[in-house]
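One protein chain is absent from this view; the other protein chains keep their places.
On to chain A.
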Amino acid sequence: MRRLLALLLLLVSLVPALAVQPDEVLPDPALEARARTLSAELRCLICQSQSIDDSDASIARDLRLLIRERLKAGDSDAAVKEFLVDRYGEYVLLRPAFAWHNALLWGAPLLALAIGGSLFFLLFRRRRNAPAAALSAEEEQRLSALIAKGDER
């Protein structure tokens, strides 16, 4: 039984580990908190939309260690990001840069609100100016029939 357990343990030890390992955690809690916040905004380059904070891939671990190195060396958050963008390109940022080539992306919510809002504004204005449609002769007839019927009750 013990041998079986040992074998099983060996088996699972080959399994890649989950995100953030205890040995990665920095002793300084403030620095570690910054590292975690940064990790959540950086992409694990080989994963499908996973941050390096969530990913168990080895490259994610390497990047987590790397940003902690940079933070220990006294880099600011922005400097760490810049360092990674220089190395891996903008692809590494999960929150794309505020830049002209992303204008449409960042502008999308406001643009959608503006277009939708002005459409509805026009609708209201047109409505207010439009006279209420008169009833057709047939509708008048049906209306009076209904009223007459209502009176009977």
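In this section, a residue touches a chain if its C-beta (ideal position, glycine included) is under 8 Å from a C-beta of that chain, and two chains touch if they have at least 3 such contacts; residues count from 1.
Just so it is clear, contacts and distances are computed from a predicted model.
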item: From "Energy-coupling factor transport system ATP-binding protein", "MoxR family ATPase", "ABC-type xenobiotic transporter" or "Cytochrome c-type biogenesis protein CcmF", the hidden chain's UniProt protein name; value: "Cytochrome c-type biogenesis protein CcmF"
item: Touching residue (missing chain; options A:Ala79, A:Leu113 or A:Leu135); value: A:Leu113
item: Contacts of chain A with the absent chain, listed as residue ranges; value: 4-6, 8-22, 25, 40-41, 43, 48-51, 54, 89-97, 101-102, 104-106, 108-109, 111-113, 116-117, 120, 124, 127-128, 130, 132, 142, 145-146, 149
